[in-house]
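With one protein chain held back, the other chains of the complex are shown just where they sit.
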Amino acid sequence: MLWLRRLQIEGFGPFAERQVIEFPESPGVTVIYGENMRGKTSLLAAIRYAFFGRVMARGLRQRRLLTVCNRENAAQGRYEFSVVLTFNFDDETYELSRSCRSSVAVPESDADFVQEVMLRRDRTILGPDERARALQHAFPGEIARFFLFDGELLQEYEELLVNESDTGHHISEAIDRILGVPILTQARVHLTTLTAEADQQAAREAQRHQATESLGTALGQAVQQRDAHKLELARLRTQLGELTAQRTEQEEFLAAHQKYSSAVEALDDARTKHEEIIAEEKDKRAELQVAMSDAWRSLLRDRVRAAKLAAQTDAEHEFESYGLRLRAQAIESAHCETCDQDVPPEVQARLRDRLDGSRSATTSPGSGLRRLVDLGRFDESDNTDVVKLLSRRLAEIGLEKVRLSDQISDLTTQLADSDPEFLRRSRATYSETVDKIAAVKRAIDDETTKIYDQEVNIQRLTQKLESIGSTALLSTQARARLLRAAAEVFGSAVDKYKSDLRLRVEASASRLFLRMTTERLDYAGLSINEGYGLTIKHQDGAAEEARSAGAEHVVALALMGALQENAPLRGPIVMDSPFGRLDDAHTSNVVATIPEMAVQVALLVYEAEVGKPRMRELLGPHLLREYELVRESARRTTIMRLGSSHD
Amino acid sequence: MRTIDSSELMAAVETARLSLHPELDAEFLAAVVRAEEEFAEDDGAALKAIGEALAATIERAKVD
Partner (left out) sequence: MTERDRESVGLTSAGQRTLAEIEARHWFGEGQDIARFAMSYAIRAGVAEGQVAGTETRWAVGNFDKTNEIRSVLAALYPDCTTPVRLMEYLVDEGLQMVDARLKAGATGPDRLMEDI
């Protein structure tokens, strides 16, 4: 187990002069108080720098070395800093020294600095390879986050609680790492590799003897094919990893440019619609023009109909007048021209009486008929409705065109600062990446099936060989069999171990959560899923769906403590202002629970979070030592040990 | 030598061994775990250590 003993820091951040923190040698908590900008984060950064040679800024970016140098020293032309960390690991004492100094009078970039590192184990200075191995053993970089963390890293924990996020997936892998799962998974991988070699050796051995030559050849080919598929599978998995990383990057880019990305999509959509509507307008206009070429008839239809009626009436009158004229002639001449008969006097008299009482012809002979004939030539078709429909649609199109033009103009302005073409390509690339991932996954499934089929074939051939093989062959086969069996055992052990571990992590996290939450009566604990995501459970068994930021915070702290408890690798926890979003009640609960989370804890806080009297009360005998970061000037901090703890 | 607590790991391996291949030498599996802990970042060294453990196991089996 890793145990911090002493931290010496000089020229680093606000620590202009050499400052030292001595950690207690017994289990408990060291609290370091400091207001903002006094150097709490720098202390955490210094420990990370000692182990990993990097100083990280917010957002996990690496800081420029010039910015790490104390500014008061820098103003005097001294650009250098150093950290010396003394720690125990596996019953041995190590002293890790890392320093950085400028090689020029006024450095401008990292290239102007020279860094040195030395690791002493007891009295021996380790060489570079041994130093790297020792540090990797004591404190692997991939799991450092579980020991040294601040609010930002708690945020990463909280990502884990949002299932399916890529950050959550990375954290989940890191948790597997800290819980020792890779020991089993790597064992399975190595044993499988050795099994493949043993299979090949058995095949070669079989080919040496006549009795087993053909079987040996078949086995050799089967092994080769299986190994080729395994290579291909490994390549595909690597490719999948790369594509997944690419997709994540692309998703992050698109998310960061969501505003622009949405605007580009909207712009393309608007332009397409604009083109479509212009095409429709052209068609409708053509239809309207055809309709309007006949519209003059529609305008006259009613007039013509009325005129026809009038002409009809006139024609009837004319016909009647004609009849009357014939009668008048018959009266005058006493002879009917129509039937060519003489008209007797009494008939004449009757006709005269009728003629006097009737109307006289008012139109010129034949004009009504003529008008009827003329009007009959007119085509009475009416396309008023067609014109109305087309006109209205064109009016709608006109409005739509204006709306789309305005939209296009607005969006073009919005995108003035971006590169829409680049965004389009990014979206297209993202789609391609998604398609490629699907194809690679299908290929992986395919290769997995082929490998399985070959394994079955190899088993079959191996069993055949065992029944007829030589001593040497049996020996190589026994080796392969043993290795294969061992690989299976480790494969099964991974699942069992992870499943048991998850249950233990769940139990520990639940216990810690219930200690820290203020809702002990309502909540039963936490439940864990395969990716180490945690859900708060109510007493009635229901999951708490809507969680506040504070609740997420407490759950993340509970998970961190549970991992500490259950990990094969143990170490100190150094926490920088871990109470960010917690109210007073939760803060008190968390502080009181901290001693349970790890054997050695260093807590970096500012007094507004938890004042000294309250801290002392809450931690009780677990509080072993206190320090204060004292402001000497805006650019200089000293570390002062306080005398009222239990150490 | 590392002193991380790998008893839980070993317990999971032992359970799997008893369930799947009780004929397997438990000492060999323990040696594999130790090799993986010792050479966590070195595939070559881990493979070599496992190979040596295997040879020792086969030798033991012959003697037995």
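Every chain is named by a letter (A and B) in the order it is written, and numbering of its residues begins at 1.
FYI, a contact is a pair of C-beta atoms (placed from the backbone, for glycine too) under 8 Å apart; a residue touches a chain by one contact, two chains touch by 3 or more.
Small disclaimer: the values here were computed from a predicted structure and weren't measured.
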item: Visible chains in contact with the missing one; value: A
item: Residue touching the undisplayed chain, where the options are A:His335, A:Lys388, A:Arg425 or A:Arg442; value: A:Lys388
item: Hidden-chain contact residue, picked from the options A:Arg120, A:Arg271, A:Arg297 or A:Arg515; value: A:Arg297
item: Residue among A:Thr238, A:Gln289, A:Gln459 or A:Ser548 touching the omitted chain; value: A:Gln289
item: Absent chain, residues of subunit A that touch it; value: 285, 288-290, 292-293, 295-300, 302-304, 307, 311, 367, 370-372, 374-375, 377-379, 384, 387-388, 391-392, 394-395
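Throughout what follows, only the chains that are shown with their structure count from here on.
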item: Touch list for subunit B against partner subunit A, complex; value: 1-6, 8-9, 12-13, 15-17, 19-21, 23-25, 28-29, 32-33, 35-37, 40-41, 43, 46-47, 50-51, 54, 57-58
item: Touching residues on subunit A, where the partner in the complex is subunit B; value: 1, 90-91, 133, 136-137, 140, 180, 182-184, 186-187, 190-191, 193-194, 475, 478-479, 482-483, 485-486, 488-490, 492-494, 496-497, 500-501, 566, 568-570
